[in-house]
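Yeah, one chain of the complex is gone here, protein chain that is, but the others are all in their spots.
For clarity, chains are labelled A and B in written order, and residue numbers in each chain start from 1.
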Amino acid sequence: MTESAGIGGAGGKPIISIREVSKIFGGAVTAVDDVSLDIHEGEFFALLGPSGCGKTTLLRMLAGFEIPSLGQVLLDGQSLDGVPPNKRPINMVFQSYAVFPHMSVFDNVAYGLKITGVDKAETMARVDEALELVKLGGFGGRRPDQLSGGQRQRVALARALVKRPRVLLLDEPLSALDAKLREAMQLELVRLRETVGITFVIVTHDQAEALSMANRIAVMESGKVRQVAGPAELYEYPNCRFVADFIGKMNLFEGRVTGLAGNQITVQVEGLGEVTLPAVEQAEGEVGIAVRPEKLRLDREDPGAGRIAFRGRVSEVAYYGDTSNIFITDAAGRAVSANIQNEARRTDSHVAVGDDLWCSWDPQDTLVLTG
Amino acid sequence: MESWRRNPLVFWVINLPPSLWLLFFFLIPLGLIWIFSFGEKRGVVDIEITWTLANYLRAMDPLYLQIFAKSLWFTAITTLLCLAVGFPIAFGISFAPAKWKPWLLLAIILPFWTNLLIRTYALIAVLRTRGYVNFTLEWFWDQGNWLLALLGLGQYQLLGAQFEALPLLYNNFAVVFGLVYVHLPFTVLPLYAALERMDSSYIEASLDLGAGQFRTFFTVVVPLAKAGIISAVIITFIPALGSFLTPDLLGGTDSQMIANVIERQFKSANDWPFGAALSFILMYATFFALALRALLARGSSSMEAA
Partner (left out) sequence: MSVADEATPAPVLRRRWRREAIGPLDYSRRLWLRLTFLAALVFLYAPIITLIVFSFNDSRRNIVWRGFTFKYYEKALGNESLIEAFTNSLTIALLSTAASVVLGAMVAVLLWRFRFPGKAPLEGAMALPIVIPEICMGVAMLAFFARVGWPSDLIWPFNLGSIIIAHISFSFPFVAMVVRARLANFNRELEEAAKDLGASEWETFRDVLIPFMRPGLVAGGLLAFTLSLDDFVITFFTSGPDTVTFPVKVYSMVRFSVTPEVNAASTVLIVITLVLTALAMWLQNRSGQKAEELG
């Protein structure tokens, strides 16, 4: 997968440009609020956010089911204004799959080809090829009610891919599947995208799904795009409290910038005292200080200078098998969670509730959040 | 649900009154008519039950066959028209904003709650020679003439020398018009129920795959609403076929339907056995339609499960 190498994937040319798009329903409810972003040729792009953040509305505007109240959507530099869904070289896999119950699997997949007037022999060949691609070879004669949910989803995929669209849209494609199948399908979608080379745009509320599949992710909240970045950048360098909190787990402290010296800033943090951190643009006044649970280290002894540290007592230990989550409460009653790998094989816990420990981390791993 | 044996007293107390009522005041009267249909008329009121099939054979007379054909024809046209008008209405309501839906639906059903006789009577006032439709047409005729005169074309009498009222009442047109007027609300309800249940992403998927609105309508919407369409057809067809009041009040001498012939046998011609036979033919036709619906519904329900 070459695309994942370059964070942001900015090298490709934009296939879809969303320009200052807003969608206001009934003149009152703002579902999408002044969004601009580019999606590049060959990307696996994810729109990620909690329910009601406007991601599905944005996807439906790409498909043509909703018309932007303001702004416009460009495909290959051409405006899609006034182009109905059936005239767009963009196809969609619906959340409910929408596999036509009154047609066989073959007829479902052939539907889009018949409409564009593809001749019989070619239709046969392309439908067979598409069904092979989604591992449903030989299922053409089945009726949708004879298929499982996962198989129906593959039919929906084949039906969209057989049209060889410029962009494939997927609306929460994995939400109706059980956990095991979902994981398998994540890998398969990535493999599929590499095989067909079509740009995929997926909508999801599951951050793990987005991180594992997409090259680039746009995180949305209440109609606005908060951050667009590759999975690693998004995880390690979130640009605001919302993204930091939404992607993965995060320990958050509130602080105040007190000084700036060269490429270092000093921040007065509640419970930690004054800490020195690498400088960040626009860091002044109230800031959020955040650190991921797996970046924390627990010691019986003082870890010494060069690390940000505080002393606390273990209040809870949650055992997950591969890792344990340990909650440490400081003198002020604030709880911090640390994620510890259970590397050695043992059944007793090396950390017990009530232990007094030092909790520390590297200033380099600290995030200063201004938004 | 419990077995009746667990509480026989309660069971019989609530079972007997309605069952006996139905038996005495519904099933026995129907049975009586059924027996009459195999009888022969003797004198003014006497009927002798001879188990003859003569009454049914008489119904096969071209005169009556023609009336049956006409009834079926009127009913078929009515059903088609109701479907053609009702489908867009049901479709529009099912895609209306949620808060509007109940009110739009109410607007369509409300006329159904006004007395059938009064609605039919209201149509007479609208359709008759000196009725509102013709009155409006005459006004347009006058205006047209005035306009022509203004253009200097008055002397040619392009619109005819005199306004001729359209014959809208007491003919076949009036009967079909009246039948559609009465039955339209019946048609809309099951169509609406079916369309409302339908997942709109099927329509979106079809549009997304390149089909236009028309094609989507006929390849996706209509097949998926099939069960509702069958219900709508049956629920319109059955009462329309047995209509008495509409052809009686709006029809002319040649627009009679079966119910009018039945009424005549009982009220004026006084040939009860023949009237009874006609009633049962009408009833069998109704049962046939209901059975057809059950059969078709079974065929389409397996498909809808998907």
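We adopt the following convention: a residue touches a chain if its C-beta (ideal position, glycine included) is under 8 Å from a C-beta of that chain, and two chains touch if they have at least 3 such contacts.
This is a predicted model, so every value here is computed, not measured.
*Asks:* Of the chains that are displayed, which are in contact with the missing one across the whole complex?
*Replies:* A, B
*Asks:* Hey, which of B:54, B:72 or B:96 is the one touching the hidden chain?
*Replies:* The single option touching the absent chain is B:96.
*Asks:* Can you work out which residue in B:122, B:137, B:193 or B:297 touches the chain that's missing from view?
*Replies:* B:122
*Asks:* For a quick check of understanding: of B:54, B:85, B:137 or B:166, which residue touches the chain that isn't displayed?
*Replies:* B:85
*Asks:* Can you list, in ascending order, the chain B residues touching the missing chain?
*Replies:* 1-4, 7, 10-11, 14-15, 17-19, 21-22, 25-30, 32-33, 36, 45, 85, 88-89, 91-93, 95-97, 100, 104, 106-108, 110-111, 113-119, 121-126, 128, 130-132, 135, 181, 184-185, 200, 203-204, 207, 213, 238-239, 241-242, 244-245, 249, 259, 262-263, 266, 272, 275-276, 279-280, 282-283, 286, 290
*Asks:* Take the complete complex as the reference. Which residues in chain A touch the chain that isn't displayed?
*Replies:* Touching the missing chain: residues 8, 10, 20, 22, 24, 26-27, 33-38, 64-71, 84-85, 218, 224-225, 227-228.
In the analysis below, only the chains that are shown with their structure count from here on.
*Asks:* Can you check how far apart chain A and chain B are, centre to centre, with Cα atoms defining each centre and the answer in Å?
*Replies:* It comes to 57 Å between the two C-alpha centres.
*Asks:* Flag every residue of chain A that touches chain B in the complex, lowest number first.
*Replies:* Residue list for chain A touching chain B: 26, 63-65, 84-87, 90-92, 94-96, 98-102, 111-112, 115-116, 143-145, 156, 159-160, 163.
*Asks:* Going by the contact rule set out above, which residues of chain B touch chain A in the complex?
*Replies:* 97, 199, 201-202, 204-212, 215, 219-220, 223-224, 226, 302-306
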